[in-house]
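I am attaching a structure below and will ask some questions about it afterwards.
One protein chain omitted, others in place.
Going by the order they are written in, the chains are A, B and C; count residues from 1 in each one.
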């Protein structure tokens, strides 16, 4: 490893590359105790475009050859923001080269790749090399507070979770074909894209793995206009599942890209024996909390999660000065750097990412078997 | 039939009997154009208790023998508010005696009884005798407005519905055993009680029957304290289903008596190609409506459904002077009386009630078959 | 007084007459322990119209001569629902005749009349005759719960109240002229109509009289179309005030008939040293309550005020089965009858009504003096 600030390389420069660049540029301004970082190199296939993005986002250099980049001595951290089909190759190369790796979700597009990545991360861990998957919503302060309150017993033992992640960017049936709607490139549709966040939140909030699933997938608009005429949509537009955890919680899940009017509606309702919790990502600074159900004035509280004693908030602004979506990536980068610095395992791990993939796999399998309940492949079964 | 005001008999005097009595007492004050009614007789098995209730709720007489009552010449309308296991006997006797019948949901506890009631209602219709099932939420003005807006094309063709009906009166695991938690008496648990409202609303809002279902039932608290010690709970505490309609809409449904903090949370979200609609029974005077999704100021509107041009509202109070839960029964009584007066079929019919029962039956069957999709028995298949 | 049920006469049969009739018709069905009542006679000037209303609302008789009615032996209760300019004459005659009197707010249109009514009520009290003013929002369960929580110290000592009552039925400048917009008939505009509710709620919630006021009145639309052409509007369309109570609370008040989109928006926010309370009449079954401000999960709770241990609710429906606007009149009638039965002073008294009028008078005076602070005339100063 290089001495001095940690050199960071981000692979990929579009939506996620922009969000991660923002995190690296700002992490030290809010978390001054983390190791110093250098925004060393931004990598992309289109030389002109990545150069422009690199200048805009504050990178020292840009490059087109990720293999060369992950081998560089002045690169200590490789942050993978490419589409899912290249995650495995890059991660394996980076870990082999002794680089700490942060990979955007999903871990990979296939089970085999995901398992290889988990194995590589475990091997690298022995060498002091860290690997993390980027489920950024784990760094939403309201959700971290929710997790804390649940663990603390505020709402009693959890029985039911009602979860959805609804967007509407495909509601218009004339919206054009994109690579995201082709199975061979995207791996999956809304189930992998949004469903993965839902399942990871279940694991995160409850600390209790999903062990069985019934599911249904649906493509509402079977073809969309492409440059040369209509093209078939080969992934799901919407998906539904009923999930069971190891401890017996039942969770319902609904995800869609067709829910007209919902822009980024990740909603979670957690019902426990003595209270409940609610969350809506469109209001990410708020958490609904109900406890003390026998109080004459019982009801769901709207907690504005912006106090200094709320997770990550001490680093930011005074009470009521709300955070945005991108701040979750900055806090994620801080936690990653802290783990690197302290030699601990950053959370969530590649294994956490694999666990999510396996639940999604069970949902998809169930959908193919007419909704029949499918047991999720056990951990360590790769 | 008697001349003069229509004589009404209500069978049952507890929760539903109170609500229906309230409707008969008030219907003409708000809907003066319906036929006049006499609150003739309230019927119950406990002579002292029914006498007290009858005086309280404004009945001329009380009685304990429903058979005698349904045969009386001065009774024109029989309104059945007993538990489900007696619905069939009373309805059949009343229809045979030429009385117009209103029966609280569910139609009956068994498929055979429900089918017999539908047949009897059809036969009676030929004699000018009316039969109606009381899904009172069809008379929530906001839901009637929703139906109108959907039929009018405001939100385009519907693709998805997300529905739940959540209460919490069983969340406390020390809550005592009741007859409602014994299968032999209650017929079913939350699925029949709250799920029936959800399914009827799907039929009502969409005008599109549910044709297939995947479901799961769950009893979270398997025994509860009875007078002589713990007793087994033999019905469901919560249920989940994924439903498909004839036209291809997918609806998710979640019902529970364990959702701590939810008091009477019937929530409906209807997503169409060009808009969406939302409703929460705890705010029954409001409807959320999104249309014109391409407007720069698009968003879900909170419509306070209290205007004179909203369904039933001309009969009540000025804008913003909200209605309560019980007003739905008064409007239901008005619609029933209007149908009687005009010689038309009141809505919803016994057949509508049977259609709901069959969907619930498919959900329960699916739950017993590990979630496998089950086709709902077709209309006319009795 | 007559033996048997109390005979009730309602004077006035339009909006308020309908609401009060509904209360008398239903009060015993929900509050069986109150004295029995007979809906004896509905009084109005238009013989045909009052006859039709009387039949619709369940009255035994109708009449056009209120003087004769208040003298009848079979009338025990006189309930005054006429415009404010006749309140004094009817109330004085009824009290003199030994009838219990319920008068709709405002107490009267002038200070002199209001003072005469208070004096008459005090005199009648010595004879066992009861007098009450009908500020029905005192019977909104959520507001009664608010009062209880404040008195109980839940939010600490109150410092500020932010209050508004906003409607929009005059927002359209082409809305026609009515008698309500003529000072000689209506007495005042929105200040008297809606402002009176706000001031009474301040008194009710805080138990602390308003002692000084700064105010401003405004007529946005100075003339409106009448049958014979434009007519001048001689009352206020909107009003603003800053109020101080005896204990030092500052309350802001804004009332308007021009607030486009607000249908019946009485909103109250009460800020205390250790918590706060919020209310919106358009959601009359809900109360927002914040206490324990130092809890990590502090926030404003949405209390669905429909539990059996909430004020008046034991008489009605199960949790979550919401009440409407008109139920407040039924509970008001029950409280009136209970006071009559027990020989206690029903709340609010005529003196409470006068106290409200004096605050409104101070606001109006201040508006005429360029906003200068005006001290409210003291109690007992008539």
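In this text, a residue touches a chain if its C-beta (ideal position, glycine included) is under 8 Å from a C-beta of that chain, and two chains touch if they have at least 3 such contacts.
The model shown is predicted, which means the values in this text are computed figures rather than measured ones.
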> Who touches the missing chain here, B:182, B:274 or B:302?
Replying inline: B:302
>> So one chain is hidden, and I want to know which residue out of C:37, C:238 or C:287 touches that hidden chain in the complete assembly.
In response: C:238
> Given the full complex, what residues of chain B touch the hidden partner chain?
Replying inline: 145, 149, 154, 287, 289-291, 296-304, 307, 309-310
>> Considering the whole complex, not just the chains shown, which residues of chain A touch the missing one?
In response: 15, 18-19, 21-22, 25-26, 28-29, 32, 52, 55-58, 167, 169, 262-265, 281-285, 304, 306, 316-327
>> Residue by residue, what part of chain C touches the chain that was omitted?
In response: 155-156, 159-160, 162, 164, 166, 168, 171-173, 214, 216, 218, 220, 238, 240, 242, 250, 252, 254, 256, 258-262, 269, 271-276, 290, 293, 298-300, 366, 370-373
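In this text, only the chains that are shown with their structure count from here on.
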> Going by the average position of its CA atoms, which chain sits the greatest distance from chain C?
Replying inline: A
>> Based only on mean CA positions, could you tell me how far chain A sits from chain B in angstrom?
In response: 42
>> Please tell me the distance, in whole Å, between the geometric centres of chain B and chain C computed from their C-alpha atoms.
In response: 36
> What are the residue numbers in chain A that touch two or more other chains?
Replying inline: 290, 298-300
